[in-house]
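Removed from the display is one protein chain of the complex; every other protein chain stays in position.
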Amino acid sequence: MDLLLTHFWELTITGLAIGAVYSLVALGYTLVYGVLRLINFAHSEVFMWGSFAAVWVLMAAGAGKASGLGLAGYLILGLVAAMAVSAIVALLLEFVAYRPLRKRNSPPLIALISAIGASFTLSELMGLRDKPLKWFNASGLQDYLGRPRENLPFPLQVETKRLFYVFNYHVSNIDVIVLVSAIVMMVILDQFIKRSRLGRGIRAVAQDPEAAALMGVNRDRVIRLTFLIGGLMAGAAAMMYLLKIGVTRYNAGFILGVKAFTAAVLGGIGNLRGALLGGFILGVAENYGSALFGSNWKDVVAFVLLVVILLFRPTGLLGESLGKARA
Amino acid sequence: MSTVSTTLHRVGDRFRSLPRPAKLALAVLAVLLVYLLPIINPPLITTTDSDFGAVLFSCAMYALVAIGLNIVIGYAGLLDLGYIGFFAVGAFTVGVLGSQHGKLPLLLCIPAAMAVTMVSGVLLGAPTLRVRGDYLAIVTLGFGEIIRLVLVNTNWLGASRGISNIPSPPSIDLFGVPHLVWNGAVASIDLGNETRFLQFSVTDSIPFYWLTLTIVLVVLFLDWLMQNSRVGRAWEATREDEDAAELMGVPTFRFKLLAFATGAAIGGLSGALFATKQAFINPDNFTIIYSVLFVAMVVVGGQGNRWGVVLAAALLTWAPEKFRFLSDARFLLFGMALMALAIFRPQGLLPPRRTVRAKQADEETEVLEEGVAHA
Partner (left out) sequence: MRSVFKIGAPLVAAALALSACGGTTNDAGSSGGGKACDLKIGFFGALTGDAANLGINIKNGAELAVSQYNEKNADCKVTLTSFDSQGDPAIAPGLAQKAVADKKLVGIVGPAFSGESKAADPIFDKAGLNIISASATNPALSENGWKTFHRILGNDATQGPAAAKYIKEILKAPKAYVVDDSSEYGKGLADIVRKDLGSMVAGSDAIQQKQTDFSGTVTKVTASKAPAIFFGGYYAEAALLVKQLRAAGYNGTFVAADGVKDDGFIKAAGSASEGAIVTCPCLPPDKAPEFATAYKKAYSSDPATYSAEAYDAANVFLAAIKAGKTSSADMTSFIGSYSQQGVTKNVKFDAKGEPAEVSVWAYKVKGGKIVPDQEIK
């Protein structure tokens, strides 16, 4: 209790930083849910693949200790790699695991099975990445592909710098990078959905797919677009995650995915701003929970919070509304 | 794959059209065969790297889980992603009453486990079943995790050490059943390797398999009674259109709660069986991934069809043990198989008859509507 009071701002700000990662991943769940009414269970693996892309690219680029312009260059390189790979994986996922089902008008739960299958497949592929080493005798790739079930460290070392105070907490450069870029990303996305033609298409399909089709919106294109955006955001999240946590792993997506999905539901699934709010609340609540009850109880705090909020607001904090609130 | 299930359906049809005594005889024969599976050790089916009796026990136990979850998902249409929570509650009730904080005999522990899980089902269901559809999924998922984390972090429940020395069912040692061994297609009787009927011990899983199988059959019968009663019809109505059902005077909330509690009790029962067979439980046995697998069993089997989910549960439990030689790759293959199934067989292995019928009706309506539109 004392700790919560004396270190309130530290707990809040570090919580917001991890919350930002939850939010960015949650966007992927929310967008797909809004358009397809589908829990994209494999979205967590989209995130995981992005994180590996960033690590590999930076390893290949020889990143190590960096600061100033060099650091910025590496950050952008990693970000681009992660976003690109995540987007590609997300599109592939849609193409292989969901589109065939949609074409056959399958019952909704079967999509969940396909998603679970895709999730297993994607994470196991990464967990078996050492197999090519044996086939091709590519020992030069040992650092990239070896010990596939282990943590793979993020090569870029960002020295922690304390920038300014928020009350009694000395905010670090990593907190700032993570928070600012997450918020910028989300503002851009929000404006895109709100103002652009493509964004209007997404909202139209979310509101009423059939009417949208009648109005000339290409539903398949809109769906691809939502997966693409979700993938890009997951890639960005992967980069932030690496900065904050420092390693990735073949199953890194699973728990994070559960958290992000929780965040999406907390804010109101299908609602972009809800995902943002849900992620931040979850991140902060976990930290407060750690301070109050011990870190081993923080997940319990997070889930209890979810259940309590859903009891009083059955559609999440901000309600579901990618198009607008549905009855 | 679709030919397989049409064949299965056709076999079912044939079976139904038989005269009563023949039906009975065949059913008894089939059941007997299933009971004797671990004794017979059929060459292509038996597992080489893991004890076949133990694998069959797991198959039967997960079949029971699937029957319970099928009531929740298949009949009442409630997506429960935290079913492992009930399984865990059942197992730990037996652990706590039978070993950790009491010395109750197992035969008292099992009904207690069912009662406790049923109550926990009502406690979870009463507030959350008002939440619709996919929200329920995440709430139940959270519940499953909360249960596991509480188990890990509570010393009174053994924390991560778990609970050992869980009591076994009472044994009555009557006679020994020698196993068969196969050499190619020739079977011979292995007198050096027999299962005592009915001696429950840690070294032989087969008596546990028989016990679990018996319970599965009893529960299947009760399940059949329930589905064909007013309750079953109310569940179906609620699943298909909750608002319409409510308007027709079905108290949907109460029926959903009933489905939830019944499912929970069956989950608790399977957890209890797991605990007594293992004699040792710890929270590692109850991770979120099992909840996901359970849902996969129900959907793969064809939600709503009790034989389908039993088949799928047995298959999904047996396959990873059978294909152990694939070692690391078997989870990858499992994932790809799930995807393939979803794409090529979206109704599950054995869709319930009603869905087949409903689908035909839908198609007919569509044809009719289109006909009208064209006219």
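Think of it as A and B in the order they're written, each chain with its own count starting at 1.
Rule of thumb we're sticking to: a residue touches a chain if its C-beta (ideal position, glycine included) is under 8 Å from a C-beta of that chain, and two chains touch if they have at least 3 such contacts.
Not measured: the values here are computed from a predicted model.
Enquirer: Which of the chains on display does the removed chain touch in the whole complex?
Expert: Over the full assembly, the chain not pictured touches A, B.
Enquirer: Identify the residue among B:Val122, B:Ala159, B:Leu315 or B:Ala337 that touches the chain left out of the display.
Expert: Spelled out, the listed residue whose C-beta touches the missing chain is B:Ala159.
Enquirer: Among A:Ala252, A:Leu266, A:Ile281 or A:Leu310, which residue is in contact with the omitted chain in the full complex?
Expert: Only one listed residue reaches the unshown chain, and that is A:Ala252.
Enquirer: Among B:Ser99, B:Thr140 or B:Asn282, single out the residue that touches the unshown chain.
Expert: Checking the options B:Ser99, B:Thr140 or B:Asn282, the one contacting the hidden chain is B:Asn282.
Enquirer: Tell me which residue among B:Asn70, B:Thr93 or B:Ser205 touches the hidden chain in the full complex.
Expert: B:Ser205
Enquirer: Provide the residue numbers of subunit B that touch the chain removed from this figure.
Expert: Listed in rising order, the touching residues are 11, 14-15, 17-19, 22, 26, 29-30, 33, 40, 49-51, 53-55, 58, 149, 152-153, 159-162, 164, 180-181, 183, 186-193, 201-205, 274, 277-282, 284-285, 321, 324, 327-328, 331.
Enquirer: If you put the missing chain back, which residues of subunit A would it touch?
Expert: Residues of subunit A in touch with the missing chain: 3, 6-7, 10-11, 14-15, 17-18, 147, 149-153, 157, 160, 162, 172, 174, 244-247, 249, 251-252, 255-256, 286-287, 289-291, 294-296, 298-299.
In the analysis below, only the chains that are shown with their structure count from here on.
Enquirer: Could you put a whole-Å number on the gap between the CA centroids of subunit A and subunit B?
Expert: Averaging C-alpha atoms per chain gives centres 33 Å apart.
Enquirer: Of all residues in subunit A, which touch subunit B in the complex?
Expert: These residues of subunit A touch subunit B: 33, 37, 39, 96-97, 100-101, 104, 106-107, 109-114, 116-122, 124-125, 127-128, 258, 261-262, 265, 269, 294, 296-297, 299-300, 303-304, 306-307, 310-311, 314-316.
Enquirer: So in the complex, the part of subunit B that touches subunit A is made up of which residues?
Expert: Touch list, subunit B to subunit A: 73, 79, 127-128, 130-132, 134-135, 137-139, 141-143, 145-146, 149-150, 152-153, 288, 292, 295-296, 299-300, 303, 328-329, 331-332, 334-343, 346-348.
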